[in-house]
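Everything below concerns the one structure shown next.
Of the protein chains in this complex, all but one are displayed in their positions.
Chain IDs A, B, C, D, E, F and G follow the sequence of writing; residue 1 opens each chain.
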Amino acid sequence: MLLKSRQKLLFIGDSVTDCERARPVGEGLFDAIGKGYVRMVDGLLMAAHPEAQIRVVNMGCSGNTVRDLAARWDADVIAHKPDWLAVMIGINDVWRQFDLPRQGEKAVPLDEYRATLDELVGRTRTILTGLVLMTPYFIETNRDDAMRARMDEYGAAVKDVAHRHRAIFVDTQAAFDRLLAHQHSAAIAWDRIHPNHLGHMAIARAFLEGVQFAWK
Amino acid sequence: MLLKSRQKLLFIGDSVTDCERARPVGEGLFDAIGKGYVRMVDGLLMAAHPEAQIRVVNMGCSGNTVRDLAARWDADVIAHKPDWLAVMIGINDVWRQFDLPRQGEKAVPLDEYRATLDELVGRTRTILTGLVLMTPYFIETNRDDAMRARMDEYGAAVKDVAHRHRAIFVDTQAAFDRLLAHQHSAAIAWDRIHPNHLGHMAIARAFLEGVQFAWK
Amino acid sequence: MLLKSRQKLLFIGDSVTDCERARPVGEGLFDAIGKGYVRMVDGLLMAAHPEAQIRVVNMGCSGNTVRDLAARWDADVIAHKPDWLAVMIGINDVWRQFDLPRQGEKAVPLDEYRATLDELVGRTRTILTGLVLMTPYFIETNRDDAMRARMDEYGAAVKDVAHRHRAIFVDTQAAFDRLLAHQHSAAIAWDRIHPNHLGHMAIARAFLEGVQFAWK
Amino acid sequence: MLLKSRQKLLFIGDSVTDCERARPVGEGLFDAIGKGYVRMVDGLLMAAHPEAQIRVVNMGCSGNTVRDLAARWDADVIAHKPDWLAVMIGINDVWRQFDLPRQGEKAVPLDEYRATLDELVGRTRTILTGLVLMTPYFIETNRDDAMRARMDEYGAAVKDVAHRHRAIFVDTQAAFDRLLAHQHSAAIAWDRIHPNHLGHMAIARAFLEGVQFAWK
Amino acid sequence: MLLKSRQKLLFIGDSVTDCERARPVGEGLFDAIGKGYVRMVDGLLMAAHPEAQIRVVNMGCSGNTVRDLAARWDADVIAHKPDWLAVMIGINDVWRQFDLPRQGEKAVPLDEYRATLDELVGRTRTILTGLVLMTPYFIETNRDDAMRARMDEYGAAVKDVAHRHRAIFVDTQAAFDRLLAHQHSAAIAWDRIHPNHLGHMAIARAFLEGVQFAWK
Amino acid sequence: MLLKSRQKLLFIGDSVTDCERARPVGEGLFDAIGKGYVRMVDGLLMAAHPEAQIRVVNMGCSGNTVRDLAARWDADVIAHKPDWLAVMIGINDVWRQFDLPRQGEKAVPLDEYRATLDELVGRTRTILTGLVLMTPYFIETNRDDAMRARMDEYGAAVKDVAHRHRAIFVDTQAAFDRLLAHQHSAAIAWDRIHPNHLGHMAIARAFLEGVQFAWK
Amino acid sequence: MLLKSRQKLLFIGDSVTDCERARPVGEGLFDAIGKGYVRMVDGLLMAAHPEAQIRVVNMGCSGNTVRDLAARWDADVIAHKPDWLAVMIGINDVWRQFDLPRQGEKAVPLDEYRATLDELVGRTRTILTGLVLMTPYFIETNRDDAMRARMDEYGAAVKDVAHRHRAIFVDTQAAFDRLLAHQHSAAIAWDRIHPNHLGHMAIARAFLEGVQFAWK
Partner (left out) sequence: MLLKSRQKLLFIGDSVTDCERARPVGEGLFDAIGKGYVRMVDGLLMAAHPEAQIRVVNMGCSGNTVRDLAARWDADVIAHKPDWLAVMIGINDVWRQFDLPRQGEKAVPLDEYRATLDELVGRTRTILTGLVLMTPYFIETNRDDAMRARMDEYGAAVKDVAHRHRAIFVDTQAAFDRLLAHQHSAAIAWDRIHPNHLGHMAIARAFLEGVQFAWK
């Protein structure tokens, strides 16, 4: 596994990451780490590698776009001095284009998304041991669906940024597509965004594959 | 308009009809009629035809399939002696096939759906002045989507039953398709089933078109 | 219809407009637009004209008089740069004269009402494509009732101001009078001010008539 | 004062009497007696005549018509063996004719109202020391208002029944009319039925005048 | 009655006056005036003298001593420009001496109480048409009880201050003693301070006697 | 100490005993034993005599009189097979005579009280190792107070019954009188019945003195 | 993996299994499956083997001992016709011996525990494809701790029963011991019984190892 003993791993993202994590910092007793895939990652790291004592911190915020990440990047990423950083952002950047079409100012266009993510990652990369960039996703198999198609463009942007900055690229969309080969999206998430435990575990597993986690 | 002065119009269906209507009967002061399309139908009938004083009753129940309708038909339809009856059922019959694929007993297969609806309508038609059968729907444009395709089969069954029993046929799926020509499903319903006010008004309008409502 | 594609339509008013709209801005996901006539207008615009994508914003505030509108006009009207503006104010200006007769300072006299409304409308008219002025109302048929008579004076002031500023005049009082020809006020609003869905739909319909809305 | 030391005085009626009284019996510690005119009567009897220790019981039930009183008369009146009985009923019998015009079965017609009240009073009169019949009311000065006119007919029926059974007749409508000579109904009750403390005190005072209460 | 038409009557005091009145000002719609004796005074003034339209304001605050009154006197009395002022304070000044004997700083000694009350009244008297000073009380018949004896001293101080400033003196303790001649304190207030409706009406009546209120 | 290792000690009584104990049986994890003197007794027994493992059960019920105890004696005392039984009852039997003087049926007269207690104790004594009878009390020093005087009569009845059945007699009234020598009743209980922790500890201590508890 | 496509896997146990699962059956939409290790098992099965569509049902009940399982075995196990059954019981059987030492009847002795479990398993084994017996555990490294030592005896009984009935034996105690080699029990569960997500994942992993789950 790429993660080494006593390293600090910080996740930042939107509601899929957040999942009711503690404020101001998603780390500590009780449910501080939230109830989503971050918790599952933390559990699997401990169950399989208890000796490593990887420190996991959840800094997701519901509703965030990459614009919101930029505004809180220094306080919520840099100041925590993580060894590893995992970023999953973009769902709201796209979703607002489709669920609030009349309020254009709420969404983030692709160019701004790519540039902002690139800037954030660029000025952070050197202080990190490892960086993981995860795609946003839409739990929908039809690649011609307008929102899926758009989300794929944002995912491609993540892949580009990951390539430019030597980051590990995690394709969460592919992870969901694998689940969807065997069941309809309705079995994972009625809104195709906020997954139940089946979907959260799929994200956790995709992340762990990315960092070469060993189950045994 | 086909509805005549002082007639009683009863709606029966699932959560899309229910919308927090009063128990045991969805009629009366305050929000007894629920907060969905039935309320909008009632409001439009009154605003445009206050002299008619059409009596509107909401007997929807969240989560219902046609099996549940059969179990409460005598108490919730026959006993109320409506002049007009509107039925919209089938969403849960289909949805459970896709969101609970491992619990096959929760869904209602097409044959059972068609037969049950036909039986219920058949033994009620003669006591009614008018009957409106509304299709179930899935707020999704991709007709190859497995759930949309299945829902269309159930909608076709409604059309058959309507034809056999001289009922007015209301194609709510077509009404949603019309909205979807101009925006993504996410703008109407994140889960593609429970619409916001835009979708409820589209259902109300489709129903009113069916009964030849005049806006002025 | 007078409203054109992609235009922004902003409603401002009191509790009849507000109806639990979101703060600070009554626009967006879920019930942000409130639960009253504004929601119904939004629904009917979309159901009949989905291609137009009219943007509707609700800036009503419960309890407001025209004095309160003046205090928040820049922030809640001007700053939003609406194409169309609809104003319905005056109910509380009058009501406080009758339900709090011992607290004279709570109500707004007719002269102040007319002058304030005129001033607000006057300095806003030129930046608008369209302006709709709606009368306050009292759901009471007896024109000799002191409060109805007073409300009619305020309604007449609205008509004057509308005339002076080339605004569309919507007579909500007349819309209610039409309903009251067929039933007692108790069937619309126990307090003769806050209507149930029947009354809200009557307001919505009166507004839409004013902007030459086409049902089909 | 007609009420004598240690007598039990029972009030029965609708929501105006009820006012959150305790169940099953509106008598005892804390707010058992409710928060309306019955509480004020109890307070005034004690403040002016503490030596009398009149026992006051509140058996009002929100929403009741005279039909509902008949159904619970034995349990809620007879079984308590009051010395004095005060009845104020009829508001809902009339109101439902106007606020639910489409649900005719909810209201009680005048003939049924008069006959039921007469029957109840008739079979109870002999076991009572004193009987007080209070009119229903509508807090509206316009006697041509359809609901006020109807309420006056029910009030006249109360007067007839009082006369036939040697009961003290209390004209609560007249008490409200006296208040309305100096202010609009909106200052007493927005819905013209459920009064604020000003209206409840007016009812209490009317009742006490009826039983020849002495303030000092 | 000494109170004249359209005069403003302001009550200030502690929890017995407060009774959940509205903030910042205890006047207006719904229960703004609180649920205690002030409400009853307001109701009786209206029921007997509706033509007078006396304006009643409740500025009581739970837990207050005369020290607290001094701190808010300008804002809560002077700024309201009352015609009549009624003050009932002192219960907490005394009670804290007995229920928190170990926390001497919480109570107000007699000298400070008298001096503060005198100062407040002295600088306010001239701007008032009428002034009513009401004693604090302890609902206990045993004058040798330490707290009753102390409360009587504070009551005597009120009498002195009233005499010095030509104020109407209302002896609420005497009013309670009159009730207690016929029943134990437990029937009025378990804690001998916060009365039920029987005790609040006794205070209201004592106040009204003081201003020569006429019941008819 | 009279209590021996592994014995079961059951308390029965009213709200002073109850203090939110668990239902149906006041014994077990968390706050099952309630929050009053029974909990303190349990704590002191364990702190000083951990080896004894005395089993303590709380069967108090708020509002109970001796009449209520009789109705549940078999289920709530006999069926639990206690070794020791402690009874404290009578407060409500007396209090209702004073706080609800108009509802005579709510209180229990002295003769009935004495006879019922005697009967209950009589048929239970032989199955018990030890029996403790505790007086009811009124936290009031004035023995001429009507309620204190009456309570003393009930306490004397307890003493008689204790003597007749060789029970340990615990004078809780004397325990409170000892506290009251140094402070007013207001410092122990505003209502003179439900004590704060100071009063509950005084009851616990009186009980423990009765069973010859050793602090060290 | 031993679990085959479309098989039904039912878990039964106590609060560690329950974790707020739905009633009456822990299967379905939303959080029906509970929030503990069963949810994690379900998620991992789906993430790694989506084609298998294993059906997972949670029938845990907080506070249960093996006595409680016996009482509901027919309804909660047999009636569901599972292919695979997993049982984890015994924690409360032991815990009550230590946290309620004075209430001996609340715990289940070892002999009764072993016999009951053996009987339940014995009469169910033949209708099952697979059976998994999981030990109870105490998250404590000190094997001389009285409760750990006792729990180990119950765990040994589970091993015996598993051996007698050809069941897969899962040693959850060993799984926790592995975690405890790297951190104190306080990092897993303050009460050493109800684990946080780290502990639940350890249980899930132990179970999955037992059924030869493949991570990839």
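The criterion applied here is as follows: contacts are C-beta pairs under 8 Å (C-beta built on N, C-alpha and C of every residue); 3 or more make two chains touch, one makes a residue touch a chain.
What you see is a predicted model, and the numbers here were worked out from it, not measured in a lab.
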item: Displayed chains contacting the withheld chain; value: A, E, F, G
item: Listed residues G:E20, G:D68, G:E119 or G:D145, member touching the removed chain; value: G:D145
item: Candidates G:F11, G:W95 or G:Y137 - the one touching the absent chain; value: G:W95
item: Options F:Q7, F:S62, F:T129 or F:Q183, residue touching the unrepresented chain; value: F:Q183
item: Which residue of E:D99, E:D152 or E:D171 touches the chain not shown here; value: E:D99
item: Absent chain, residues of subunit G that touch it; value: 95, 98-101, 142, 144-147, 183-184, 186-187, 190-193
item: Residue numbers in subunit A that touch the chain omitted from display; value: 6, 27-29, 53-55
item: Hidden partner chain, residues of subunit F it touches; value: 30, 33, 35, 39-40, 42-44, 46-48, 50-51, 53, 178-179, 181-183, 196-198, 200-202, 204-205, 215-216
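By our rule, only the chains that are shown with their structure count from here on.
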item: Pair with more cross-chain C-beta pairs in contact, given F-G and D-E; value: D-E
item: Centroid distance [mean C-alpha coordinates] between subunit C and subunit B, Å; value: 33
item: Distance from subunit F to subunit B - Cα centre to Cα centre, in angstrom; value: 64
item: Where subunit E touches two or more other chains, by residue; value: 53, 183
item: Inter-chain touch pairs (all); value: A-B, A-C, A-G, B-C, B-D, B-G, C-D, C-E, D-E, D-F, E-F, F-G
